[in-house]
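Removed from the display is one protein chain of the complex; every other protein chain stays in position.
Chain naming follows the written order as A and B, and within any one chain the residues start at number 1.
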Amino acid sequence: MIERRATVPGDAAQLSALTEFLRDFWSSADLAPAQFTSFELALEEVFTNIVMHGSQPGRVPQVEVSLVLAGDGLTMTVEDDGPQFDPLSLPPPDITAGLEDRPVGGLGVFLIRQIMDAVSYQRIGTRNQLRITKHVTR
Amino acid sequence: MNVRLETVGQTTLVIPEGRLDFGSAALFEKQLEQAFVRKPTGPAAVIIDCAGLEYVSSAGLRAFLLAARTAQRAGCQFALCGLQPSVRDVFELSGFSRIITIYADRAAALAHAPTAQP
Partner (left out) sequence: MAPLHSVNAAVHALAALLIQGRGRYARTFENVVLALIIFSVASIGIDSIAGLPLWATRALAIAEVVIVAVFSFEYLLRIIAAPRKLAFIFSFEGIVDLLAIAPFFVARVDTRWVRALRLLRLLRLLKLQTHMLETTVAERTAELAAKNALLEEAQAQIKAELSVARELQIAILPATFPARPGCDSAARMIPATTMGGDFYDFIELQNGQVGLVMADVSGKGVPAAFFMAVARTTLRELASHYSDPGTCLARANELLFRQNPMDLFVTVFYCILDPTSGVVRYANGGHNPPLLRRPDGSVEALNGAGGLVLGAMPGVEYPEHSVRLLAGDRLVMYTDGVTEAFNTSDEAYGTERLVAEIRAHGDGAASDLVERICRSVATFAGAAPQSDDITLIVLTWKRVEAATLP
């Protein structure tokens, strides 16, 4: 099992640091580059949701990302200590709607669900925990 | 990320390069607004050449959606071209490929766009 963890404050400028962290993990775990973008996208969508919904006046949430590679499965867990927020409870966008009727938001979680194998959310004490898993190739 | 604007006859070509994510989406949106500004009546077509776009997230998709709507309301043609495979996947998954016209490359896109001078 290869495990790595990173903690950053939940502000938009930190996204590149998290992407770097993911990139480092990808190369040290010797994973196929082709699937990197899927995880990069999922990480961004989860993180930006936290940034948008997790801030309280005068307080930026702490975000912890952990990556665990066991066998052919990669598990990414993103935790934050912001107010309760379950991104999976957001209504999915109607992707069959026409140009004018398409809602502008809600695509992030939808995309994660499409490209990842499984997503789950738990509220643990004062933390939001979102976990994403996907089969990867080495 | 950086965005270039070029004019080919009646068409405005938008050429983004780099990553279109949460951080760069605002810049992209601004440049797209600029693309629709052209005296006196606006361009006849706006084509976004995505050959240099490595990555797109939902924030970027939002910008494309807003631009597509602007084009429709202005009666202006709107298309994308040169999507890289991973970016293309995102468009397909989100159903955007059904509401936005996508060409394989710039040549194909321009061939369908009105470029003749008025």
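Quick notes on this one:
Going forward, a contact is a pair of C-beta atoms (placed from the backbone, for glycine too) under 8 Å apart; a residue touches a chain by one contact, two chains touch by 3 or more.
Everything numeric here is computed off the predicted structure, so don't read it as measured data.
The missing chain, though absent from the view, touches A when the full complex is examined. The omitted chain makes contact with just one of the residues A:Gln35, A:Gln114 or A:Thr133: A:Thr133.
Interface note for the absent chain: among A:Ser27, A:Gln84 or A:Ser120, the touching residue is A:Ser120.
One chain of the complex is left out; on chain A, the residues touching it are 1, 3, 68, 70-73, 75, 77, 117-118, 120, 129, 131, 133.
Just so we're on the same page, only the chains that are shown with their structure count from here on.
Each chain gets one centre point, the mean of its Cα atoms, and the points for chain A and chain B are 27 Å apart. Taken together, the chain B residues at the contact with chain A in this complex read 21-23, 55, 57-59, 61-62, 65-66, 68-69, 72, 86, 89-90, 93-95, 98-100. Within the complex, the chain A residues that touch chain B are 12-13, 15-16, 37, 40-41, 44-45, 47-48, 51, 95-96, 98-100, 102, 104-105, 107-108, 110-111, 114-115.
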